[in-house]
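Note sheet for the following structure.
Note that this complex is displayed minus one protein chain, with the remaining chains in position.
Chain nomenclature is as follows: A and B, assigned in order of appearance, with residue numbering initiated at 1 for each chain independently.
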Amino acid sequence: MLRHPLCMKGAAVMEWLLDIQGLEKSFPGVKALKGVSLQVKEGEVHALMGENGAGKSTLIKVLTGIYQKDAGTIWFDGQSIDAKSPIEANRKGISTIYQELNLSPFQTVYENLFLGREPRTKIGSIDRKEMVAEASRILDDLEVHIDVTRPLGQYSTAIQQMVAVARAISTNTKLVIMDEPTSSLDAKEVKVLFKVIRKLKSQGISVIFISHKLDEIFEICERLTVLKDGQYVGAYDIKDLDQLKLISLMVGRETGERERKKAEYNLEQAKELMRADNIRRGMRLNGVGITIKEGEVVGLAGLLGSGRSELAQVLFGANQPDQGQVFWYGEPARIRKPADAITRGIGFCTEDRKVEGIIPNLSVKENITIALLPKLNKFGFVKTREQDKIVSSYIDKLRIKTPSAEQPIVNLSGGNQQKVLLARWMCIEPKLIIMDEPTRGIDVGAKAEIEQLIQEFSKAGISVLMISSEIAELVRNCDRILVLRDGKKKGELTGADINQDKIMETIAHSSEHEEA
Amino acid sequence: MEKMNGLQIIKKYSSVTLLLVLVLLNAIFTPSFFNLNNLNNIITQICPVILCGMGMTLVISTGGIDISVGSVMALAGVLTARLMPQTGLYPAVLCALLAAVLVGGLAGFMVGKLRLQAMVVTLGLMLAVRGAAQVLCDGRDIYFNKLGKVGEQLALWGTYKIGGAVPVQIIPIVLAAAVIWIIAEKTVLGHQIQAVGDNYKSSALAGINTARTMIIVYCMSAFFAAFAGIFQAAKIAVAAGSSLGQLAELDAIAAVVIGGTPMSGGKARVIGTVIGALIMQMITLTCVMNDIPSQYAQVLKAIILIFAVFIQREKRK
Partner (left out) sequence: MKIAKKIYHSFYSKSTILAFLLLIITSGIIFADRNFMSVANIFNILLKASKNGGYIALGMTFVILCGEIDLSAGAVLAISGVVMGLVGQVNPYLGIAAGLLTGVITGMLIGLMVTKMRISSWIASLAMLFALRGMISIIAKKSVTVSGSAMTFANAKVLKGWLPGMNSGISIMIPLFFLLVFICMYIGRYTKFGMNIYAVGGNGEAARMMGINTDRTKIIAFIASGFLAAFSGVLLASSSGSATLSAGNTYETYAIAMCAIGGIKLSGGVGKFSGTFFGILIYFIINTIFTYLPTSISVHWQSIVMGLLVLISVGVQTEVFGKVKFKKIREQTD
């Protein structure tokens, strides 16, 4: 067993509980981690930050044994570790509390706490009485007073998280990794969570806190590490930072900005196409409003969890709002399901094309025309000639690289898949195309092509609603940008205000200066 | 793009290969294999499997399953036999079809709209419908020769030979296969069915009415099962509420699976199902012709089923 170099020198104190250096991890086609470091002290609450695709999730998965590292070192608690599975990581003292909890929903709270290591009675049977008593004790210690004999799934996410934390504590964990723990919690529940985290701290247990909520990071964490595009940006003390600085570290500036688009015509005169007022939905949307004019390219900026995708889904009818009204050409509109949106001429390129976009084993041809089928319908039969014509024209126009239109879409590269999805919505002759992270996971060439397309849409009078985590992208393409944060609109930027600094400033703006 | 190596080609055409191998083996080793009698036997016996299999292909390609088809066969057979002395043959058949479609509609509603598990829903229906069939015939088999003229009419559906040589069952077989093939390949509905099975979420977001698609699919399955039941009853000239269609769903599922339609949903391989049914039939025939007891055939069928699924899994990885 290797010992940490610091130890060998007879140093009085081990400086880091966790010391990751130069971590590298690649997958076919993409290098997710390009030499990343992470250092956490004992009893420290440490934030891990970065936008989508920055590598946070990969880093954690390597640490906890879900993936195996390609290069780099991981020192934990004085030993070099290379966990081959999460269970092994658990045994070494690292626990993870996932966003989508990995517990057994139908079993009771106390069963969940002890799953895999149930206490036994003298005759060898499972000692349920002991389990109940011990579970109550542990949770009461955390000041979570619940009936441990009820199924876990009946409790709110907040409580379930507490149970996960309790399980971690009871397995003698030294490091708890929390992945977006507050994404489904309300303010009160967050306070309770923080109390628990402070308790962990007092017991010498370290916490790695992954979150996008800047307020929370500043409240509970002492140090943080920032990743960007798989690279290590740096580690900082919280007291040395403010929100604006942090955002710019995460999102940063792109060198070689392309020229910003010029508005083709006076947008003041354009007709209102779609409007949503005071949309509320659970905890994700808290009274957001948006207006989209004909031919406009509107951008939605904000960090993850700000409610951008949720708003888009409401506009498309994929989700129903609890409150609020949507207007189409000024008239109140009931968009209850995607088909309603599609008939009006709204298309939606989803955020996760693998799960909600492509129909993997069907051909490129099928994927392009799937939403158009009702119109390609002749006595129930597909008008194949017309279908083929449409398909080949889009393959040409968008320069989709595929051996043939019959190729299953799953065989295409990410960029080409995205183009196929775009073609799907283009062929319904849309008035509005919503794009959620349209250039994610796409090569530079395809990226430029898609941005060019967006310009062409606008020229042709088709509106575009664009959601992107890449602020530079929004700056380049949009006529107007809405900034969302925590489900509310923080600001609306037009004209000269559309630049990276102003956007980041608006996101970082404290809550007192909200706009309606 | 990707070139297929030898192994992949075998995997892709595995079912056809298997069929050819079976035919070849028989051609060489079995005396008098290619006589008319055999062919006729194949046609008459494969009829219910293909009919149910056609409906089952579509159901499985939506990612579902329908284990009630055997019971629906019984219901349709019994209903027709019971009604036809009063109403005449064709109205009776119509009623049977209607009843079947109602059953299918219920299944489709529960699976498509209420999003309940297909296996459980069709299990419940399997029990209830079989019970209904037996209630309708009072637990006694209905013999056609006791039903007079109308009974003879229906029996003809089972025994008539076109041109004195080809069994009448060839008509429903070819029709069913053709109709389902056309639906799957050429119609909007067929494309939507396969999309829903391949990726439910993406299909819903592309505007497809997934609930309606499911309802239609299960109705069709029941519709074809009804025909299977009527033809089968006609063949043996008995409508037996208890035994008609017994285990038919298993044969149908096996045919579909061997034929290559993925159980998780997706591309509907109609011709594959036909080949699958033929393979199963060939195994039986091979055993019969070579005096191998049919039980060995059954064991062989089981092994081939496992094998086929296993290869399919490898293919999809």
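Just so it is clear, a residue touches a chain if its C-beta (ideal position, glycine included) is under 8 Å from a C-beta of that chain, and two chains touch if they have at least 3 such contacts.
Remember, predicted model here, so these are calculated numbers, not experimental data.
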{"item": "From B:Leu19, B:Ala132 or B:Ala255, residue that would touch the chain that is not displayed", "value": "B:Ala132"}
{"item": "Residue of B:Leu20, B:Leu102 or B:Met119 touching the missing chain in the full complex", "value": "B:Met119"}
{"item": "Selected from A:Ser26, A:Gln39, A:Gln107 or A:Gln231 as touching the chain missing from the view", "value": "A:Gln107"}
{"item": "Residue numbers in chain A that touch the chain omitted from display", "value": "50-58, 66, 86-87, 90, 98-107, 111, 115-116, 118, 125-126, 128, 151, 153-154, 157, 160, 179, 352, 355"}
{"item": "Touching residues (missing chain, whole complex) on chain B", "value": "65, 110, 114, 116-117, 119-121, 123-135, 138-139, 241, 250, 253-254, 257, 263, 293-299, 301-303, 305-306, 309-310, 313"}
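The working rule: only the chains that are shown with their structure count from here on.
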{"item": "Inter-centroid spacing, chain B versus chain A (mean Cα positions, whole Å)", "value": "45"}
{"item": "Parts of chain A lying in touch with chain B, wherever the complex brings them together", "value": "316, 318, 337-339, 341-342, 348, 350, 355-362, 366, 370-371, 373-374, 376-377, 380-382, 384, 403, 407, 411, 424"}
{"item": "Touching residues on chain B, where the partner in the complex is chain A", "value": "1-2, 186-189, 191-192, 194-195, 198-199, 201-209, 266-267"}
